[in-house]
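Partial complex: the chains shown occupy the same locations as in the complete assembly.
Residue numbering begins at 1 within each chain, and the chains themselves are lettered A and B in the order written.
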Amino acid sequence: MKKLINDPGAVLDEALAGIAAAHRDLKVDGENKVIARAGGTKVGKVALISGGGSGHEPLHGGFVGLGMLDAACPGEVFTSPVPGQMLAAAQAVDGGAGVLFIVKNYTGDVLNFQMAAELAAEEDITVETVLVDDDVAVQDSTWTAGRRGTGATVLVEKIAGAVAEQGADLAAVAEMAKRVNAASRSFAVALTACTTPSSGKPGFDLPEDEIEVGVGIHGEPGRSREKLRPAKEIVATALDAILADQPLAAGDETIVMVNGLGGTPLIELYVVFHEVATALADKGIVIARNLVGNYVTSLDMAGVSLTVCKADADMLSLWDAPVNTPALRWGS
Amino acid sequence: MDTDLARTWVQAIAAAVEKHKDHLTQLDSAIGDADHGVNMHRGFSATRMALADYKAETPGAVLVKTGSTLISSVGGASGPLYGGAFRAIGKALETPTTDTRQFAAALAAGLASVQKLGAAAPGDKTMIDAYAPALAAFQQQADAGADFAAAAVAAADAAEEGMRATTPMQARKGRASYLGARSIGHQDPGATSTALIFRALAETVGA
């Protein structure tokens, strides 16, 4: 294993120290492992908290700031955070208008956030929880832990964050978060496996000419193992899976994210985006907004995920609202 | 079971987890995300520390503390599940000593907690597939009037059998469920740690 770390057990603490040193707009509570806005939450604003295992940076800490999250709770690498973290975060950022937990649908995250919500309720903090479960690679969700939460998390956090910033109440913020999740689908393909610091070995073996189609962001297996093929065909596979699950019509407006899984050069992501844009244009589907880059990574995994959100006018205008976080920044 | 025995049991689990950490992680790397050993080790190290200067009057207090510490230190799916289970077991052990039947009831409360939280059924390839047979064996021994040590050994044996029986199962809960049929042929990490927990109990009371 080759990593720029000191000690596999210290990665999270040291990365948090680095985040604290790098970003003045963030306040890092190293004890409770909470990343929050330095300025705190405006009284009366609904606070958004997300979290999950580390190793997906910039998710979630990189999305803390004006117009997006109020706090993030990073767990150990690929391990859900513990309820105490979310409770500490909720206590730190509750502005009196309640807290929205944005939770990616993994058993560990769901259970820990659920316990945190119970603890918060005991402290008289009102909590609503929204599950993100956009990964269409997971079929038969009655026979599994359900669809995994992946790329749509960024869209949910951005759009719900914007509506919260505008002063919406907790129910309305939760409602918008659910709408964005319901409108979003993702699908990922891995070219290589990722290696966690603590295991030191790639999570799975992938021969030099094969790809994992439908991979999860912790290296969970996908629908199938297939031969490496051109970007155009990989994009077709991902788009087919997404559109089979949520058909889109000509004229529909979308927000599209082409997301690198951590080890993929940006130039390849642009090649992929070109294919996505071409394929959607052929169907008359409009890419109204887009993100191309590393947003929800899987450590050093080479590969790409595609997220398509069928966006209505509200979502688009909330998308355009100012955001000022380490990883997403626009407007003013 | 008394307070000291509860402490010794938790110490024994911590030692077993430390010893089998890499094995648990390896099992989790085949059908999960390669952190179960690390998670359990983090949790039981924290528990060891938490219990060191914790004054308890009942075995229940020890186990509730154990559960709370697991919840606040493990993360992942296993943290709340084991944490909730130990808390439930502990809450059912309010007297300074308990007999075999009372302990069987406590173990049943622990399993109920896991099932309530995780909504898994036997056969879903989870810790339940070791826990449920272990509980059944313990109960049977208790009902038959066996002593604590004999019941604990029966439970440990049953847990290990249940653990091995997870290998041919297809996972339907937790991260392994994403593998679908590809999860078949691998032993469940959580069932394996559950077997360690029951073996630790048997060794503790047998010693």
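What we mean here is this: a residue touches a chain if its C-beta (ideal position, glycine included) is under 8 Å from a C-beta of that chain, and two chains touch if they have at least 3 such contacts.
Quantities reported herein were computed from a predicted structural model and do not represent experimental measurements.
When all copies in the structure file are included, the protein chains give the formula A x2, B x2.
Basically, only the chains that are shown with their structure count from here on.
Centre-to-centre spacing of chain A and chain B amounts to 32 Å, using the average Cα coordinate of each chain. Every residue of chain A that touches chain B in the complex is listed here, in rising order: 53, 75-84, 106-108, 111-112, 114-115, 138, 140, 143-145, 148, 196, 198-199, 201, 203, 216, 218-221.
Per the touch definition, chain B reaches chain A in the complex via residues 25, 29, 33-35, 38-39, 42, 71-81, 84, 117-118, 172-175, 177-180, 182.
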